[in-house]
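Of the protein chains in this complex, all but one are displayed in their positions.
This part shows chain A:
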Amino acid sequence: MSADKNQWQSICKLDDIPAQGARVVKREGKTDIALFRTLDNRVFALDDHCPHKGGALSHGLVYGDTVACPLHNFKISLQTGQAQAPDEGHTPCHKVELRDDTVWLAVD
């Protein structure tokens, strides 16, 4: 492999994630990752942790390429992990790819 410390791993099929929904990937000793699937079948991966009060973003409502945190409705961009103004904060994003109908995640 290259110098990239991330390893690509196949995680699940696209259909294992509900459209306009999310699925959690547990990691040993690390923050869970939430995989999001938008209406138009794009896939994103973010830490499952809202920068505000730590709500599980995987429980949020997915619309466009945004997820609204279930606790206090912080709106987090799936593209960048950035909270929408006037809220502030950032959730780490992870590299994720759809190869055919399989979801691949780069995990460190």
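Operating definition for what follows: contacts are C-beta pairs under 8 Å (C-beta built on N, C-alpha and C of every residue); 3 or more make two chains touch, one makes a residue touch a chain; residues count from 1.
The rule is short, and it goes like this: contacts and distances are computed from a predicted model.
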Among "2-hydroxy-acid oxidase", "3-oxoadipate--succinyl-CoA transferase subunit A", "ABC-2 type transport system ATP-binding protein" or "NAD(P)/FAD-dependent oxidoreductase", the UniProt name of the subunit that does not appear here: "NAD(P)/FAD-dependent oxidoreductase"
Selected from A:Val62, A:Leu78 or A:Cys93 as touching the chain missing from the view: A:Val62
Hidden partner chain, touching residue among A:Leu46, A:Leu78, A:Cys93 or A:Val107: A:Val107
Footprint left on chain A by the chain that the document does not show: 9, 11-12, 16-21, 23-27, 32, 35, 39-40, 53-56, 59-64, 68, 70-73, 75, 85-87, 105, 107
